[in-house]
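A protein chain is absent from this complex, but the other protein chains hold their places.
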Amino acid sequence: MIRLVFLGKFGDVAPAGLAEISLPGGVRTLGDLQSWLARQQPLLGRAMAATRTRLIVNQCVAHDLSCPVADGDEIAFLPPMSGG
Amino acid sequence: MIRLVFLGKFGDVAPAGLAEISLPGGVRTLGDLQSWLARQQPLLGRAMAATRTRLIVNQCVAHDLSCPVADGDEIAFLPPMSGG
Amino acid sequence: MQVRLTDRIFDPQAETAAFTAGRDDAGALVSFVGTCRAATDGGAVEELRIDHYPGFTEKEITRLAQEISRRFDCPDLLVVHRVGRIRPGEAIVLVAALSVHRAKAFEAVKLLMDYLKTDAPLWKKESGPDGARWIEPRDEDHARRIAAEKGWV
Partner (left out) sequence: MQVRLTDRIFDPQAETAAFTAGRDDAGALVSFVGTCRAATDGGAVEELRIDHYPGFTEKEITRLAQEISRRFDCPDLLVVHRVGRIRPGEAIVLVAALSVHRAKAFEAVKLLMDYLKTDAPLWKKESGPDGARWIEPRDEDHARRIAAEKGWV
């Protein structure tokens, strides 16, 4: 299983069923996972493509889409931030 | 009578008796008054000469030592300020 | 340095009083309080919702505060940030810095606010009579953040 966390406006278009899923077949990297998500959830895919999206793996910033994804990982998808 | 107000460090060297005095003979301007004070109170005169002194007449800033002094005036002597 | 997220109404003045209690060694306190406005450029605001990513958000804000603290030699920093549902008039964020002299405290609070606007993992959604919208940093926020990064300010 992997845990997916969709923050801000991504949370509005991500179905609740995506929070915890089995690692999809063929998904080995963050890039694979993002492509898989865009195919499964076109709305979410478009929302992510339309803005700068940062990916966080196990609470650490992922600097590269080639970063591996493994069973047990938590991956968060962050749209541009607006604190303060 | 004129009222004299000595602020900050000038207050430390000005005798209390100077707070209210008769307008001294020959004193027509702020410059006259300052010279008279320096003669009467050398300590005070030296303190004023040693620093930037601002003069306030009837609560308004005096921009010039030629400004007249008349009976009933209140003249304040201000050393450099240190608020905040 | 203290960094805290809270989903409850907080009193910025009480927080500031606690932060400075008993401190007679630091003469200068600068604080910023951001409050939920009843109306913005986008219209009337009935409610603000702030999303966060538990764990990560605290960690990132702490990292930003540590960077500011080092840069301005200002160890005494306080950050309190609301998350969740917020009503107009309620405080959203408090940033305070206590320092021996005021210039560093001003710069520390100002830049930490710039950082929070663009780099804190928080997401604001404003709701009003015309619906809800997610807020994104304004161009001027980014410009300020870049200037801060380069030491222009």
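As written, the chain order gives the labels A, B and C, with residue 1 at the start of each chain.
We take it that contacts are C-beta pairs under 8 Å (C-beta built on N, C-alpha and C of every residue); 3 or more make two chains touch, one makes a residue touch a chain.
Since we're looking at a predicted model, the values are computed, not measured.
Although one chain is omitted from the display, it touches the following shown chains in the full assembly: B, C.
Touch with the chain omitted from the figure is made, among B:4, B:38 or B:78, by B:78. Check C:9, C:39 or C:132 against the missing chain and you find that the one touching it is C:39.
Residue positions on subunit B in contact with the hidden chain: 5, 7-9, 11-12, 51, 56, 59, 76, 78-84, in rising order. Counting the whole complex, the residues of subunit C in touch with the unshown chain are 11-14, 16-17, 20, 22-39, 88-89, 100, 102-103, 106, 109-110, 113, 144.
Basically, only the chains that are shown with their structure count from here on.
Inter-chain contacts peak for the pair A-C, counting C-beta pairs in contact.
Subunit A and subunit C have Cα centroids separated by 27 Å. Centre-to-centre, using mean CA coordinates, subunit B is 50 Å away from subunit C. Per-chain Cα centroids separate subunit A from subunit B by 76 Å.
Shared contact sites, meaning residues of subunit B that touch two or more other chains, are absent.
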